[in-house]
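The complex appears here minus one protein chain, its other protein chains still in place.
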Amino acid sequence: MNRLNPRRILLGLSAPVLALIVAFVITSIILVLFGDPVREVWSTILKAPKPRQTVQIINAATVYYLSAIAVAVGFRMNLFNIGVDGQYRVAVFAAAVFAGQAWLPGFLNIIVAIIVAMVAGGFWASIAAYLKVKRGVSEVISTIMLNAIATGVVSWLLLKVADRKEGSNAIATKTIPESSQLEGLKLIPGATNRVYTLIVLAVVVGFLYWFVLGRTRFGFDLRATGRSESAAVASGVNVPRMVMTAMIASGALAGLIGMPLLFGQDHNYGTTFQSGLGFAGIAIALLGRNNAIGIAFASLLWAFLDIQSNALQITAGVAQEIVFIIQGVILFAVVIAYELIRRTDKRLEQQRVARELAAQRKAQPATEGAPA
Amino acid sequence: MSAAGLEVGTQTVVGAPRKRRRFGAREWAIAALGALVVVSILRVVTGAGDIVSSGALAAAIGLAVPIGLAGLGGLWSERAGVVNIGLEGMMILGTWGAGYFGYHYGPWAGVLGAIVMGMVGGLIHAIATVTFGVDQIVSGVALNIIGLGVAKYLAARFFTGLPGGGPTQSPPIDPLPSFTIPGVSSGLGTIEKKDWFFVSDLAAVLRAVCTNMSVLTIIALLLFAGTWWALWRTPFGLRLRSCGESPVAAESLGVNVIRYKFLAVVVSGGLAGLGGGFLALVAANIYRDGQTGGRGYIGLAAMIFGNWRPGGLLGGAALFGYTDAVQLRGGGTVHAFLLLFAVILVAVGVWQIVRNRRLVQGILALVVGALVAWWYFATDAVPAELTGTTPYVTTLLVLAFASQRLRMPAADGQIYRKGEGH
Amino acid sequence: MTASPPVTQPAAQQPTGAAPAVELEGITKRFPGVVANKDIAFTVRRGTVHAIVGENGAGKSTLMKILYGVQRPDEGTIKINGQVVELHSPSDAINAGIGMVFQHFMLADNLTVLENVVLGAEKLHGIGDAARQEIVKISDSYKLGVDPDALVADLGVGARQRIEILKVLYRGAKILILDEPTAVLVPQEVDELFDQLAELKDEGLTVLFISHKLDEVLKVADSITVIRRGTTIDTVDPKSVNARQLAELMVGSELPSPTTEESTVTDRVLLRVDHLVLGGGTGRPVLDGISFTIHAGEVLGIAGVEGNGQAEIVEVIMGMREPTSGKVFLGDQDISDWHVREIREAGVGYIPEDRHRHGLLLEAPLWENRILGHQTEEPNIEAGGFLIDAKDAKADTERIVKEYDVRTPSIFVTAGSLSGGNQQKLIIGREMSHHPKVLIAAHPTRGVDVGAQSSIWDHIRAARREGLAVLLISADLEELIGLSDTIQVILRGRLTGEFDPDTVTAEDLGAAMTGAGHKNGADDAPRTGDGDGEATTRHTDTHTHDRTDAHDKEDQA
Partner (left out) sequence: ACGDSGNDSSPSGSGSSDSGKKSDLKVGMAYDVGGRGDQSFNDAAAAGLDKAKKELGVETKEAAAVNGENEAAREERLQQLVDAGYTHIVAVGFAYAASVGKAAKDNPDVNFAIVDDASDDSKGANVDQITFAENEGSFLVGAAAALKSKAGHIGFVGGVNVPLIKKFEAGYIAGAKAVNPNIKIDSQYLTQPPDFSGFGDPAKGKTAAEGMYQKGADIVYHAAGGSGGGVFTAAKAAGDGKWAIGVDSDQALTAPADVRDKILTSMVKKVDVAVYDFIKSAADGKELTGPNEYNLAKGGVDYSKTGGHIDDIASKLDDYKQQIIDKKITVPTTP
């Protein structure tokens, strides 16, 4: 009856496993159907990653994790922040410009730049929040629009501040000083590359997400709003303020997405900076069921598929995009599996409730005029 | 999470039995003419001739159609109570279908192929959301990922090695027929060139619709009219809409809710796929990787913008297509819009202060209006990087002023399971 | 749904001979873990009103849903007009000439009346003018007063009820099922409904009718079937039983005797509402100059047809809505512009009208629901109010479950898996646990069965004795009369009359509520005093009680 019930855990685990199997089968069918080498594809994807690739998986997962958490904050209160994509780009641009100026010494520069990113991301999200609260504009539309507007605005500003390197055709902000570049952690033995130092950020964010949402009053209010807006209002939650707060928090977290990349890899923001992370975050948050631990697993799975598929063209001669199909099918399969399990579980729960009530009734007959 | 979202900010007017103003054909016509007068004035004042040129309007139609079709897909689905964020994925499938079938079997097969591929997307969404009752947002997001993957994979698989084709594009497809009304078009062209106030502008509008209209554009317009008729004038439509408003009530009256929802979502996919097909068959004459460029999302936005109604959606798509066209065609039109924005903002500011007695909002509007006006007069072009955002900014502004009246189908986004609602 | 068609011919065909309209045999329906219907058997004669009574959860609605094809029985046979039918879906039932008005209205708010009515029956008269004429015709012939082009969202409950009936008639149903049709109606509306039922009966239609209001049942029914815990207990003739006997048949034991209560009204003002106005856009205000005062130990009842501003009064007092003008005082403090949370923290308890929408998080476990609304108060918090104290909250939930007899296997099940009555007890327990000074109780016993009902009343009375001020809003006039120290009637956003519950009758209140009675202020209320004569009929229900004292009227001036 408590949440830690072995049956529950078993049911909970069976969903992802089932989903992976289904994804495997469906993708294989597609491959066979179109005459592509099934065995090579799977042996490439499922091959044990080399240490170098393990690092890449962890790194990619770190970034995905931050993105998914940013999205999940909104989801937990029924806010659909599609705008994480634009928010992180605005934020990383602002942080890159700031850090590139090297106004502050090494480490301090990083800390303040991260704050700058959070402020910028939060600010961009606040536009959508304001429009929702004050003007009733659905955040779904406004964030779609703001993503596109972010592209234009960042492009425009980037051209203004760009530091064009001799002989380069790329365009980017000034490279951050070396003292602020993070070399990375040597976590995986045998790898030449390193895990982003700012994986720490992901861990902290994950913990805070769990703690704030699960343990604090603010988190309770936020979840209550997500579960039933009307009940939250009646319980004293100031929903408009909550929308503002959650949206801005989501944007501020979105601001963190680019930080590991900025300080651990690219060292500037430019046209080749990774894009589309916000959209990946939506899928991963949904796959991880908006749960801090679930999202961690989902990020790792997503990153694993991404990295392992890099070699597909080289080893199997199959378009790397097959991995999108696998990811999409997993997402479908997971939710369908959860839904089937939820139904089973609900039925079992009702049976149990009824049984126990019947037992209670037998044990202590009729109080207060209830049927004997 | 549920797909319906929070209601905050969408204030409903309380009390006083709502007097529903009928916004019929006449009102629409008046509004359209009014808008035309405004842009005529703008054209004369700013000298930006492209504001109402037949070319810009024709381009606007071309850009609006795929968005409109995607939105129409969204409309079908959401009117039956299923949120469809997967329109983009369905559109992408449509572009591939158009490319593949269009190349091998001719453009009409391409049209069919686009619809069928879109329907496959719709079918997946329907199975997930209607049959299995999973969260509609999750399903839509997954579908977008799959749509993208499938199209790229199939393109790489089937277009590589074809003459003019490759992993990212199909070989060229033969064009679909298009129509020009011969005498009228050139006659109107003459009037348009005169630059007469309003008259030339009206001529431009008329010319845009009788010159080089693709048959697919005409089909799209018919689909709009047909959707309106089917959903609001037939028993079928009543049943379908009732599934989006109150599926339990519909079920209690013997409506097979599951069947209608399923059908609606599949049709939705077909329409979005056709929108993708338009991109591949008319807007370009090839399938191209990434061709949709987020138009599925824009279609969804246009549908919400249009208050889940075909007429409104048409307006939203047209607004978007038009602003996108003028910004792509360049030449200072966007700059001219600054003046329009400034004037509107000042008008709103005055209105707020004089009529609504909202000093803060009014002054804010006035200040922003003044800033925009200053921007207009102090520069002679909007930076190229920013003109691209015109359609998005415009949409956002229009919504900010007018979105309180939007109302989505009451049961939109809610999961429905047979027999559980009673 | 396309399985096999019903065996019978459409109802349009003339029924054969004198076969009864409905015959049920051995109907059994099991839900996971519950047997909702067990071996149900009874017969309904054609052209009669047949009532079905039973406690909450006795299985009445389930049975009706089976008869309407919404649910399939596990065992048993249904005969309509003497022929065995298989009802797979509502369409089968409709084809067999059955129509049903559900306990919860089945209307799409954003569609017009016309659309709601023709939905699913488009084949009959299309969806255009022919259908409109038909609706007007039916509406006229049964005096339903329905405007086919109105938007359902704009209509009140009474009108919705009539649309539901019209829907059924439109389909040419010969057998009508009405599941608790009177629960939300005022007496006058109930009378109108009964007149209409009588007319239907005269035309040879058969009506199956569920109600918890036994006096109504006795008045209108030709025959009454009692269901207890899923089985038919008996079918009785209304002329041969009285309400009390009927109630005892329902619960299967003797009813507790009515309790006696003394006035506990003091002169300490706890809640004062001063000329509240709530504008309604361009039209008439939703609240128009509402003023009243509630003292410690006083229960102020507000009677009114739903939709006349009761909900808005509550929302304004609770801070969920800003009044256009006017003030609300808690003691001496002006709380008009306080926020919900501050108001709740200041000691205002809230039992919302719609527990599912405003009172509970249905997907959250009971202990989280115990925190809801008191997120800033002990025992739910720790670390200076920043953190949620799950441990203490759980322990306190256990206490509430025990003290308020919330029937649940554990505090970890979701609130949604409790029955309505138990959900309500949880809410009451939660609100009472914070020792409110003022309790805003909207329909505290709606949809709750007799047992739970009386325990909820007991809790309210106990708190009142300790000086609680209660604003009671209820559609149940018996409840209002039984619990209140004063009753105010609200009509179109105004308080139009004050009544003394000792002397007023439900009929008087009903008249005032619909505006049919006089509309003067407090000075000349109450109207007539012959309440005692009717008390016996009225007080058949288990929850009524006599009041022995009449308190000072000056208090409420």
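Side notes on the structure shown:
Just so it is clear, A, B and C label the chains in written order, and each chain counts residues from 1 on its own.
By our rule, a residue touches a chain if its C-beta (ideal position, glycine included) is under 8 Å from a C-beta of that chain, and two chains touch if they have at least 3 such contacts.
Note that the structure is a prediction, hence the values are computed from the model and not measured.
Judged over the whole assembly, touch between the missing chain and the shown ones holds for A, B.
Interface note: of B:168, B:234 or B:361, the residue touching the hidden chain in the full complex is B:168.
Screening B:135, B:245 or B:289 against the full complex identifies B:289 as the residue touching the chain left out.
Only one residue in the set A:261, A:286 or A:300 touches the chain that does not appear here, and it is A:261. Between the chain not shown and the residues A:43, A:275 or A:344, the one that touches is A:275.
Across the interface with the omitted chain, chain A contributes residues 36-37, 52-53, 56, 59-60, 63, 89, 148, 151-152, 154-156, 158-159, 164-171, 192-193, 261, 265-266, 271-276, 306-307, 310-311, 313-315, 317-321.
Although one chain is not displayed, chain B still touches it through residues 49-50, 53, 55-56, 59, 62-63, 66, 153, 156-157, 159-161, 164-169, 171-172, 212, 279, 283-286, 288-291, 293-294, 324-325, 328-331, 384-385, 388.
The rule we apply is simple: only the chains that are shown with their structure count from here on.
The distance from the centre of chain B to the centre of chain C, each centre being the mean of the chain's C-alpha atoms, comes to 45 Å. Chain A has no residue in contact with two or more other chains.
Residues of chain C found to touch two or more other chains are absent. Against chain B, the residues of chain C that register as touching in their complex are 1, 61, 65, 68, 70-71, 89-91, 94, 100, 102, 104, 106-111, 115-116, 118-123, 126-127, 151, 154, 167, 278-286, 312, 493.
Chain B meets chain A in the complex at residues 1-2, 4-11, 85, 124, 128, 132-135, 137-139, 141-150, 152-154, 156-157, 167, 294, 297-298, 300-301, 304-305, 383, 385-386, 388-389, 391-393, 395-396, 399-401, 403-404, 406.
Taken in their complex, chain B has these residues touching chain C: 13-18, 20, 233-235, 238-239, 241-242, 245-246, 248-256, 259, 407, 409-410, 419, 422.
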